[in-house]
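With one protein chain removed, the remaining protein chains of the complex are shown where they sit.
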Amino acid sequence: MKKLLASTALIAAIALPAFAQETLDPNATPGGNITVTYKDDVATLDPAIGYDWQNWSMIKSLFDGLMDYEPGTTTLRPGLAESYDISDDGLTFTFHLRPGVKFHNGREMLAEDVKYSLDRVTNPTTQSPGAGFFGAIVGYDAIASGEAETLEGVTVVDPATVEIKLSRPDATFLHVMALNFASVVPQEAVEAANGDFGKLPVGTGAFKLGDWTIGQKLVFEKNADYWRAGLPYLDTVTFEVGQEPIVALLRLQNGEVDVPGDGIPPAKFQEVMGDPAQAARVVEGGQLQTGYITLNVTTPPLDDVNVRKAINMAINKDRITKLINGRAVPANQPLPPSMPGYTEDYAGYAYDVDAAKALLAEAGLADGFDTELYVMNTDPNPRIAQAIQQDLAAIGVNASIQSLAQANVIEAGGAGTAPMIWSGGMAWIADFPDPSNFFGPILGCAGAEEGGWNWSKFCNAEIDAEATAADSMIDPAAPERMQMWSDVYMKVMEEAPWVPVFNEQRYTMKSERMGGADALYVDPVSIPVNYDYVYVTE
Amino acid sequence: MAAYLIRRLIQSALILLGVSFITFFLLYVLPADPVRQIAGRSATPQTVANIRAQLGLDQPFVVQYGRYLAGLFHGDMGRSYLQKTDVATLILARLPASLLLMVAGIGAELVVGLTMGVVAAVFRGRALDNCLMMTSFVTVSAPQFVVALLLLYVFAVQLGWFPIGGYGTAAHLVLPAMTLGILGSGWYARMMRSSMVEVLRADFIRTARAKGLTRGRVILRHALPNAILPIIAMIGIDIGIFMGGIVVVEGVFGWPGIGQLAWQAIQRVDIPIIMGVTLVSAFAIVLGNLLADLVAPLIDPRIRIR
Partner (left out) sequence: MTDATATNQRPGPESAWTRLRRRKMGMFGLALVILIVGAAILAPWIAPYDPFEQKFDGLTMFGEPLPPGGAYVLGTDLLGRDLLSRLLYGARTSLIIGVVANGIALVIGTIIGLTAGFFQGWIGAVLMRFTDLMMAFPALLLAICLAAIFQPSLWIVAFVIAMVNWVQTARVIYTETSALAARDFIAAERTLGASTPRILFKHILPHLVPMIIVWGTLGISTTVLLEATLSYLGVGVQPPTPSWGNIIFENQTYFQSAPWLVFFPGAAIVVLALAFNLVGDALRDVLDPTLRGSD
């Protein structure tokens, strides 16, 4: 903790120029355009609203927040705040804003804008899905219940300084300030858009929105006044929507497209990876994602931990991974391997049908039992569910498949009526690279309420207490904290409310003319591609 | 005539009202909660409650429906839950693409179907007739998605003659329009054949032949115009059928029309969009039927307006 405070003090002491010094890539050639394709239309570019994996990186390129990440990594770095101080008790954060940052409409960004943005995202009228992340800020409850119009804990000290007070220590707070939800927006643009800010975004980001033809394409244009000097390299980024992944890939092979945003379609995967020329242009990276089966601990006989362990041992994860062309790594715990706090040498529940049957017999269910497996009805999830069903049948568990629309599965999960749910298509991807993000909503007591995302309704007060204690430490990266989190998840696995199945790998294919470090193409935060830092080589 | 028209218009308005009510009701009883979709997975119960109140979804059914209707009269179809944009804007942005597809599809249907029907009638009883009629049966029996996938695979992927889905040029329009055209042509082919056969038996045709006119001339200039008349009224009904079926074709070819919009909206329980697209489609169906019923007696004086 002391080390962190010392380093930030050091940064604050250096008078930084208005424009941040970037370590620019010496190979980068400025200029050019790239074309990215997607199947679905872009829902919204409003940073307070946008919460799907498609618009997340687009919003990142249009807006900035107080904090940011080193490109291609999960390391925090200052964003619009060039430095910050944290009080000793960890409850007061003072952010010193970078001077001279301009919005796309030409106006300079000031502390008032930060306050406005945070007030806006937590205000119920905005209907932001990310409002809850700011729960630690003083005054959050008042604004969320409608009693107040602004956040009491956010104060404008002067046009270049914002002070944020927390009601409790929160190790994840800096990560929250790096979320899209904490992006800084100009009030006049939001009001001028009259409810349509999502289609008329104005931010401080490396790109600004040029043209948007609904259903067809969007064009991002370089922000010439971007405060990170020398960035972005590209002049424009064109997003074409309504393109099937197979079509996108064919067009990539033809040279018409630079990055298929939805990835390589499963049917073509072997073909692409089998061709050295094409495989060379595919970047593989981990994702902060886990696919799992939730077991409802309140529904007999799943309320018996031995039954849950038996189910864990019955699932053949290698076969399931093969079903998705091997584009995943079998998982044995809730956290994905690239997440800090991951327990390296944990063996988990090995695939052992006989041991599973023995455990079931011990629990008095030697003849097995009937249950239901809920799954989202878009490919490949029904197939995976059928593979799981066959595995369960081998130990005598008859799971009938309920393949429903996503919203219906979420509903059943939240209501607690679903005994087992395969999370595919709705699997948890981390909002920010911190182990606490994998706990609260999906394994903590708070999420086990009616309608919550803790579909296994798992609630263990002891584990919850340990999780809260871990988050009360101020330094997110402290080794003791990581140890506590590792311990939390190990305890969770002992109760086995989940069957962790696999962690999906990400494969981004790019055209030959695209340049930039590989990590930018599997950026864990800016998915799929970090548009600010990539360039074209012709 | 005017009285009939007014009566039909009122009926149509009532039908649309009924459609809006039933759809609204069905969406209301959906077990899936749209607020959960909007609130996302990280929402606290407080946020969920807030969003529910903001959208007025905690109000009783009648109040919600009443508000929706009131909005409709002002031309406001509400706002998409997930995109926060006006539904009217979204639909208008995509409607031209669907309309283009519809016109091209009906055009293709007519060209293919009518030609088949005429040829079959002229060569009545012979192998060609049987062959064409069998083909028309097959096309009527095929599911849309099979034909769509087949055309895509053969002509776009394997042969590369056309782009693989997408929108923008005339080339992009060909395959989706042909899919619709092939599927609908069977129906027109058989009707045209019937109509043509009946016309060819008529006295005035025999007179024309007796006068020494060539067969071709007789068919094209005397029989065809008369045979086509009853078909024209059918086009109106066709419009309605299109509206019901574009989801599949737009999906397979990546055509940015309202069918795609509706499908995405259904997946995400974006109720205002679903309502909007259903109403627009119902409107098209009702309009098509109305036109068909109005045009029919103009063409065939034997049909009287009741």
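Note that the chains take the letters A and B in the order they are written out, and that residue 1 is the start of every chain.
In this text, contacts are C-beta pairs under 8 Å (C-beta built on N, C-alpha and C of every residue); 3 or more make two chains touch, one makes a residue touch a chain.
If you're wondering where the values come from, they're calculated on a predicted model, not measured in any experiment.
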* To do: Can you work out which residue in B:142, B:213, B:229 or B:291 touches the chain that's missing from view?
  => B:142
* **Identified contact with the non-displayed chain, of A:167, A:338 or A:377** => A:377
* To do: From the listed residues B:29, B:62, B:159 or B:210, report the one that touches the chain absent from this view.
  => B:29
* **For subunit B, residues in touch with the removed chain** => 11, 14-16, 18-19, 22-23, 26-27, 29-32, 130, 133-134, 137-138, 140-146, 149-150, 153, 157, 190-191, 193-194, 197, 201, 240, 243-245, 247-248, 262-263, 266, 274, 277-278, 281-282, 285-286, 289
* Asked: Footprint of the hidden chain on subunit A, which residues?
  -> 246, 265-268, 270-271, 319, 322-326, 377-380, 382-383, 385-387, 389-390, 401-405, 408
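Note that only the chains that are shown with their structure count from here on.
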* Residues of subunit B touching subunit A in the complex -> 30-34, 36-48, 50-51, 53-55, 79, 82-86, 89-90, 93-94, 97, 157, 164-168, 254-256, 260-261, 264, 266-269
* Any idea which subunit A residues touch subunit B in the complex? -> 39-41, 43-44, 46, 49, 51, 124-125, 127-133, 135, 141, 144-146, 195-196, 198-199, 213-216, 241-244, 246-247, 250-251, 378, 405-408, 410-412, 414, 426, 428, 431, 441, 446, 449, 451-453
